[in-house]
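Only a single protein chain was left out; the remaining protein chains are all shown in position.
Our next item is chain A:
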Amino acid sequence: MIRFENVSVTYRDAAAPALSAVDLHVPEGELCLVVGRTGSGKSTLLRAVNGLVPHFTGGTLTGRVLVAGRDTRTHPPRELADVVGLVGQDPQAGFVTDSVEEELAYSMESLALPNPVMRKRVEETLDLLGLAELRHRPLATLSGGQQQRVAVGAALTAHPKVLVLDEPTSALDPGAAEDVLAALHRLVHDLGMTVLIAEHRLERVAQYADRVVWLPGGGLPPVTGEPGPVLADAPVAPPVVRLGQLAGWQPVPVSIRDARRLAGPLRDRLAEPPVASPSPSGELIRTDDLRVRYSTVDAVRGVSLNVGAGERVAVMGRNGSGKSSLLWAVQGTGKRSGGDVAVDGVDPATLKPGPRRAAIGLVPQQPGDLLYLHTVSGECAQADRESGKPPGTCREFLDRLAPGIPDDRHPRDLSEGQRLALVLAVALTPSPRAVLLDEPTRGLDYPAKTRLAAALRDLAGRGHAIVLATHDVEFVAEYATRVVVLAEGEVVADGPTAEVVTASPVFSPQVAKVLAPQPWLTVADVRAALAAS
């Protein structure tokens, strides 16, 4: 169905090709997963399927890409719209119309399908993706998961033979991600659609894949094959694969089910994990009955929390459960409608922005919003000036978080992980005792997440209190000492990580699922225990 013949892509002004020597064949009816580090060319590969590369992006493509027998050399994206449906990373940015129904119909209108056909397909798609109740809703009012399902539906109504998705679950909470993936699974199994997915959160998709394509980057050709063996060799792999490698299971399992069937002996070898260290005392951050209310919505309803120095707290919960509002209100820059906040005994909302950021730092969801200069060194110097610190302070933090970023690089050209490190360094420059992070792991691959977790552990070790909001279950297992779960703006669970995440299957990391009932959370913990015994 999709055939790449010795394809290389070089963008203009790029030193090295983004893709090189790709030979790939995806047969009809397969769900094919594309994995690789950030910047290894996953998006380029996906966008070459419908001709956006090079027709839209520019650059040079050598070799040949065939989709359903059509050569992308002679067919620009619009002429492939009836065979390839493309769903981008940010569904909202790709919406052309205002309402769900019109969005679903848009591709069909472009293909000039007659009205009765369009009516029928819109109804079918609404049912297939469970969107029937939302049909008249304006797109802007939908939640992230709903928007993603609309984007998938909008690509489906043209009845393409191939569906291409670029990180379809990266912005979604675990529940919404399950919904989208279940819908895709159904398309592959019921309709025989060919699906190509790129994703960083492999723990969510790896078990659905029939085949994995690993792009090693750096000019090496891609590795294609069965999910287990390919992921075991790749630098990015879900925890279940890493656990399988550690225990020497063959074949390497990709799903929880396969792993559990092999895990009996390992469970016997492992003793109960050590009890988590008691949470540090002290009240660095204290909120009392904190409330945030927007015109008609209560985003945060009476949250009372105490966070001590050295604690690493993860705030979890659905999209729209009030995580961001809580962080912004605690920091004092965001809106607060009621209740008290004290950071080190002082209410940050009463401080001027300068002293406020010296008391408590916040890394927003779009870290790029904080950056506006043209070089990394410029941003660092500006941060030193703003904080009244000696020159070089920010750069020092940056080197500790992500060493080796060139001074003259434009912040826009950094990878997601590097940009996050830069913004975190900017936030840390005035040495606030408390640091808040809003969804920091979006767009980070596994090695980058491990590095972030290590950096945050290091900060907590120096007496900072860290609170972050995230959907990323595996990251929480690696990083947090304590988890707070929010629902509709209220705290529904608060406790040590092991207790909270193992209590609910939605928030449970893969290792915990495989080794239940023993509450192990990460592969690193298991490795340490095995080495000790």
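Keep in mind that, in the parts below, contacts are C-beta pairs under 8 Å (C-beta built on N, C-alpha and C of every residue); 3 or more make two chains touch, one makes a residue touch a chain; residues count from 1.
Basically, contacts and distances are computed from a predicted model.
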Hidden chain of the complex, named as in its UniProt record, picked from "2-oxoglutarate ferredoxin oxidoreductase subunit beta", "SGNH hydrolase-type esterase domain-containing protein", "Serine/threonine protein kinase" or "Energy-coupling factor transport system permease protein": "Energy-coupling factor transport system permease protein"
Of A:383, A:477 or A:500, the residue in touch with the unshown chain: A:383
Contact residue for the chain not shown (choose from A:168, A:334 or A:519): A:334
Omitted-chain contact residue, chosen from A:102, A:124, A:210 or A:233: A:102
Hidden partner chain, touching residue among A:18, A:34, A:371 or A:444: A:371
Residues of chain A in contact with the chain not shown: 47, 50, 52, 55-56, 76-82, 84-86, 88, 90, 93-96, 98, 101-102, 105-115, 118-119, 122, 138, 140-141, 154-155, 158, 328, 331, 333-334, 353-354, 356-358, 361-362, 364, 366, 368-372, 383, 386-387, 412, 426-427, 430
